[in-house]
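Heads up: the structure comes next, in structure tokens.
The complex appears here without one of its protein chains, the remainder shown in place.
On to chain A.
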Amino acid sequence: MVRHSFDKELEQLHDLMVKMAGLVEESIENSILALKRQDIDLARKVYESDDEVDELEGRIEKICINLIARQQPLAKDLRTISTALKIITDMERIADHAADIAELTIRMADMKYIKPLVDIPLMAELAKKMVIRSIDSYIKQDIDLARDVCSSDDEVDDLFSKIVLELINIMKNNPETVEQATDFMFIVKYLERIGDHATNIAEWVVFNVTGSHGHLARKTE
């Protein structure tokens, strides 16, 4: 075998990707828990951990650019590096949205929720699962799992539409709820976007393994 040092650098890149993925998973998990429990401390932790994710994104970007400049990657190596560059943007956005949810959680921490949280935690669980599974599919390079993630995006989208309608009705019936309902509206929008970013990650995993990239979520096919 030759090109030991390049392979070593690719392994280091992979380790950093796994580390970033771990942080992102933790952020989304904690942001949902904080929302459910109205836990300010946990929400603050999520908010603060976003800097670490951003810092890792910067480091990975730099490594990828140096690898492209210095190692002339081709075929699978080139796909691995481009996939890493694409995926970190989605991971960083997911962590941003988790921080956004945490920020709104802090704002609503002293208020009684205008509705019992049933569908929102359900949607959050689905979105979280999509993220975890998309990252799993990346780590294991499992395209069946990646395709599965893409097809589950519709469930998140359906719940999004359902919750938005429900929130509109609550606001119509009681204008005093507008402020909090709007915050919830943002939260579900963030969750919906998290599902989209998980889908993007899964699509890049399919690209990394097969060499062809497409939009795999059902509605956009």
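Heads up, the rule we're going with is that contacts are C-beta pairs under 8 Å (C-beta built on N, C-alpha and C of every residue); 3 or more make two chains touch, one makes a residue touch a chain; residues count from 1.
Note that contacts and distances are computed from a predicted model.
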Per UniProt record, name of the chain withheld from view ["O-antigen ligase domain-containing protein", "ATPase", "GntR family transcriptional regulator" or "Phosphate import ATP-binding protein PstB 3"]: "Phosphate import ATP-binding protein PstB 3"
Residue of A:70, A:172 or A:215 touching the missing chain in the full complex: A:70
Residues of chain A (touch criterion as defined above) contacting the omitted chain: 2-6, 65-66, 69-72
